[in-house]
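Have a look at this one.
A single protein chain has been omitted; all remaining protein chains appear in their positions.
The block that comes next holds chain A.
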Amino acid sequence: MAQASTSRAWLAGLARAERGRLGLAVACGLVAGVSTMAQLALLAWLVTALLVEGRELTSLVTPFAVLAGLMGLRALAQWGQEAAGLAASLRLRRRARGELLDQLARLGPVGVTGHHSASLAHRVVDQVEALDGYVARYLPQRYLALLLPLVILAVVAWLDWLAALFLLLAAPLIPLFMALVGMGAERLNEEQFNAVARLSRHFIDRVRGIATLQLFGRTAAATDEVHAAADDYRRRTLRPLRLAFLSSAVLEFFAAVSIAVVAIYVGFGLLGYISYGPADQLTLFTGLLALLLAPEFFQPLRSLAQHYHDRASALGAAEGMVALLEETPRRSGRPSAPPRAARARVELEAITVMHPERGRVLGPLDLTLAPGEMLAISGPSGAGKSTLLQLLAGFLDPDSGERRTAQGMAVAWMDQRPLLVHGSLADNLRLAAPEADERAMRRALDAAGLGQLVAGLPDGIETPVGERGAGLSGGQAQRLALARIFLSEASLVLLDEPTESLDADSEGHVLEALTALAAEGRSLVIASHRAAPLAYADRHLALRDGRLEEVADG
């Protein structure tokens, strides 16, 4: 599994950058663990001082105060462990998200078209968040689960090596059962995750079609069905769970049995029933301390088992992220040479564009675009109209040939589904010109045919636009995007089916406004399969088999 190992390496690389904070978390965890041991030792000593040596309680105030101090220290260290782990996790997640966002910017509009935008957003937002538990808790605990039991074992061995041996008897079994727990957790994670996802899909499927169910008068039956599906899922899940829970029960069992064995060994040893080994040297202090340390020996391992599913979900998330990071952009990002012809704005020379599956989609073709020119490109869907626009915009590098553009040329882009950001109408306009004042915005709205509507709104251009353009009809959204182009200074305007969702009247007006843009000296390229845009253009080229053919007007 090359994929799994690269994602593991990527995660490890991210974690290495946080080793300072993670180290601090481990150090705090060690301090907390050692102060716990010191508390227990002091407790055992106090019990001996009281019960065996018969010391007065009043003479023991200092040890009691030290105990309270140790508790404070432990609380502090515990807080420090969690805070340091959290800081590491927050920084690591921020860096991982930054890497993903950089990659998305490198891939550009062409690179992201292969993905569903919601699933990309899921990767960049939710999968990055899924790293939290792994970094903040699992990584420090992995060291603590190794170090603390060793320290405890050493102390118990020093107290009574036979008691340590009883703890150690369970120890070789621990890696085995940890693996079982891990496998259980992973299987649980995977199976549970899949089953839950399947059930959620069923639920979402029915919710999405609820209007249809209402139309057919079948909502009551569907409600029963939703309940039955969830109940059926329950019955099928419980069987694998029985096994999965068993593996962690085994770890618990060994922890409990070890405590019981140590207790009985120490008890019988203290009574003098055991003459073997160090048992006859047991005192109440050593015996009690060995007993108190036994649960602490297993505690770090139990915590690790609890965090094990954090690891599984982080590794799963990392795979998706690494797959995205490994995609290669289809453009170099190098600036292009200036055009050779004096009056040209863009030149394409002997350009070809290949598609990994479909072969050659464009070319070889040549194209020169002059300022003030309005060029229409027609062709059946799939002929490569959008690819040509993407090439002109620089979203895509040609596989051969050369694209040359004027120095400092700004581009404006508009397609069928314009971008509408959450915010006011003004916010949406300012995307194109951050410094634009209200008058300029109004003029642009007028030009796009939205002026009258916006003037009639109580909040005018400050009227909020909902999430993803909610509240705007398709035509209104299109006009807003158009207003943005009027507002921008772009000298090359690329439009992909700009009048698709407009009626014939509106379409004519939009095209007239675009003609005015061309008259300002901007160069326009319109890709469309509709008749009207083609009629308005100065020049009409048809794309056929990846090549451009001049179409005579008329």
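The rule is short, and it goes like this: contacts are C-beta pairs under 8 Å (C-beta built on N, C-alpha and C of every residue); 3 or more make two chains touch, one makes a residue touch a chain; residues count from 1.
To be clear about the criterion, contacts and distances are computed from a predicted model.
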item	value
Name per UniProt, for the chain absent here [options: "ATP-binding cassette subfamily C protein CydC", "Na(+)-translocating NADH-quinone reductase subunit D", "Deoxyribose-phosphate aldolase" or "Branched-chain amino acid ABC transporter permease"]	"ATP-binding cassette subfamily C protein CydC"
Residue of A:21, A:97, A:345 or A:403 in touch with the missing chain, whole complex considered	A:97
Residue, one of A:19, A:201 or A:343, that touches the chain absent here	A:201
